[in-house]
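One structure, as C-alpha cells, below. Some questions next.
With one protein chain removed, the remaining protein chains of the complex are shown where they sit.
Right after this comes chain A.
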Amino acid sequence: MDVGQMRRQWMDYIKSMFEERFLDGQFLQLQQLQDENNPEFVFEVVSLFFDDSERILKDLSFALEQQSVDFKKVDAHVHQFKGSSASIGAQGVKNACIAFRNFCEEQNIDACRRCLLQVKQEYFVVKNKLETLLRLEQQIVAAGGSIPIMELGF
C-alpha cells in the first residue's frame, strides 16, 4: 500500500467512527493540537484515557459488587468517566455514562449493573477502533506521509 492509499484508508476509518457516533468533534480538537513540538500528542492522550478508563471500570465493578452499594461513589466514578471520555471525544462512552448517572440518581441497582455492561461494551469497542486508527497513523508517518487534516462537515 502506498502512502496515498494509507491516508485514504485512515480518512475512511475515522469518517466511519464519526458516522457511527463513536467519536465526536472533540477528537478533531485533539488531532489539531498535535504538532511538530508534540508529534505524539494524540497517542499520549489516548493512552492516558485507556489507563484511566480501565482503572475506573475496575473501581465501578467493585463498587457495584458490594452488598450495600454506595451510589454516591458509583456516581463519582461515572462522572469522572463521563468527563474523560468527553475530553477525548469518545461520544458513545460519554452518552452511556450520562444514562448511567440517571440510574445512579434513582439508586436502581439492576439498571446500574446493566449500564456498567453497556459502558464497558462502548469502551472496548472504541478502544479497539482507536488502536486501529493510531496504528494506521503510525504506518503513514513511518512511510514518510502526514496525517490528513480532518474538518467536520465532511
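Criterion: a contact is a pair of C-beta atoms (placed from the backbone, for glycine too) under 8 Å apart; a residue touches a chain by one contact, two chains touch by 3 or more; residues count from 1.
What we mean here is this: contacts and distances are computed from a predicted model.
When the unshown chain is looked up in UniProt, the name that turns up among "MADS-box domain-containing protein", "Response regulatory domain-containing protein", "Glutathione S-transferase" or "Tubulin delta chain" is "Response regulatory domain-containing protein".
When the missing chain is restored to the complex, the residue among A:79, A:113 or A:127 that touches it is A:79. Touching the missing chain, out of A:29, A:66 or A:121, is residue A:29.
Of the residues in chain A, those that touch the hidden partner chain are 26, 29-30, 32-33, 35, 38, 41, 44-45, 48-49, 52, 76, 79-80, 82-84, 86-89.
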